[in-house]
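Each remark here refers to the structure printed beneath this line.
Complex shown without one protein chain; remaining protein chains in place.
Let's turn to chain A:
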């Protein structure tokens, strides 16, 4: 019954029927609250790990142009609040989908195979554990800007390879593998972040 394409609710302004995912009432033009839809539907994108960043930004900007609170600065407080809720939902959707790690975790959740990225303090995968220990050790020992840059680049290319693996796993519908790789991506991105921070620190104090 509650299929997003057919769900309807009542427009707060003209009280008539309006599609739950519509931004505006087609009869009176009033801005609506954000419907309960997933991030892909909200941004009008196909549900896939492979995302066209340009299309993502284009959809996001296009929708923000219409619902952003700046468009409602002279309107009633009700319309201001609804537009803020719409813009907030769009920011949430865009922030989640633009980041490969968050997108992978979100998509796994949507597909009924959630992976908890916040609570993995321990690594169960032996190979991943060894790899991460080696990379961290190398970063800790690195003393020159060049060496740190090189390690940052290594971590970044490993991230790209890992994203390709996640994409292949989703396309093969192997959610377990996608989950494993998402955890690896999380460690790699944290490492890359630390390498970048160390690079900035070294640059600052020559």
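Going forward, a residue touches a chain if its C-beta (ideal position, glycine included) is under 8 Å from a C-beta of that chain, and two chains touch if they have at least 3 such contacts; residues count from 1.
Convention: contacts and distances are computed from a predicted model.
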Omitted chain (choose from "ABC transporter ATP-binding protein", "NADH-quinone oxidoreductase subunit K", "Chaperone protein HscA homolog" or "Dynamin family protein") - UniProt protein name: "Chaperone protein HscA homolog"
Touch criterion as defined above, residue of A:8, A:133 or A:164 at the omitted chain: A:8
Listed residues A:75, A:147 or A:190, member touching the removed chain: A:75
Missing-chain contacts mapped onto chain A: 5-6, 8, 10-11, 13-19, 21-31, 44, 58-59, 61-79, 83-84, 87-88, 91-92, 94-95, 196-197, 200, 203-204
